[in-house]
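Sharing a structure, written as structure tokens. Questions coming.
With one protein chain withheld, the remaining protein chains of the complex are depicted in position.
Moving on to chain A:
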Amino acid sequence: MHSVFSRINNVSALLSSCMMALLAAIALSTLAFNADPKGDLAIASIKVYPGTARRYARTKQDLAFVDFNITADLTPLFNWNTKQLFLYLEAEYINTQGVKNDVVIWDRIVRRKEDASINVAGKNKYNFREHSASFKNVPPANYSLKYNVMPYVGYLTYGEIAKTAEPVAFPPSQPRV
């Protein structure tokens, strides 16, 4: 501690230990908040049309169009360590080959507590298509709205806000309107 440099060395060494302790305390404090809000999810309509996706412009394939309604109050998820929320609507189905698919068809990032009261009547943001190019004979799909809490310090937590009570069937493909 006799010279400036040894004082810088000593103070910054203690500072880094203290910083680690503070960050660990903040990350652990998230355990005190265990809100798990629930909401409503209703699938208003599903339609299947043949079309082409931009990435596979040459192959004709079925595209599903999902309209849905979401109401949820997610303000309890905002505590002092919440940076933002990632909400996503997932379609869950087992295709004709017996492979389980989780397809994210809509998402939203909520950055502020004031925006956390969700009331959305929307349609899928991302192309919803089957790997086999057709939704024919595909069993009904479950739709669920999930969240992912991103903290300032600490680990990510996941949860489910709402799920359709019964699986929703894919209608037969219609000719283009």
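The rule is simple: contacts are C-beta pairs under 8 Å (C-beta built on N, C-alpha and C of every residue); 3 or more make two chains touch, one makes a residue touch a chain; residues count from 1.
Assume contacts and distances are computed from a predicted model.
Novice: For the chain that's not shown, choose its UniProt protein name out of "Actin/actin-like protein", "AP-3 complex subunit delta", "Trafficking protein particle complex subunit" or "Signal peptidase complex subunit 1".
Specialist: Matching "Actin/actin-like protein", "AP-3 complex subunit delta", "Trafficking protein particle complex subunit" or "Signal peptidase complex subunit 1" to the record, the invisible chain is "Signal peptidase complex subunit 1".
Novice: Just to verify: which one of A:N81, A:N124 or A:T164 makes contact with the chain not shown?
Specialist: Per the contact definition at the top, the residue touching the missing chain is A:N81.
Novice: For a quick check of understanding: of A:L22, A:I94 or A:A121, which residue touches the chain that isn't displayed?
Specialist: A:L22
Novice: Would you write out the residues of chain A that touch the absent chain, in ascending order?
Specialist: Chain A touches the missing chain through residues 1-5, 7-8, 10-11, 14-15, 18-19, 21-22, 25-26, 29, 79-81, 152-153.
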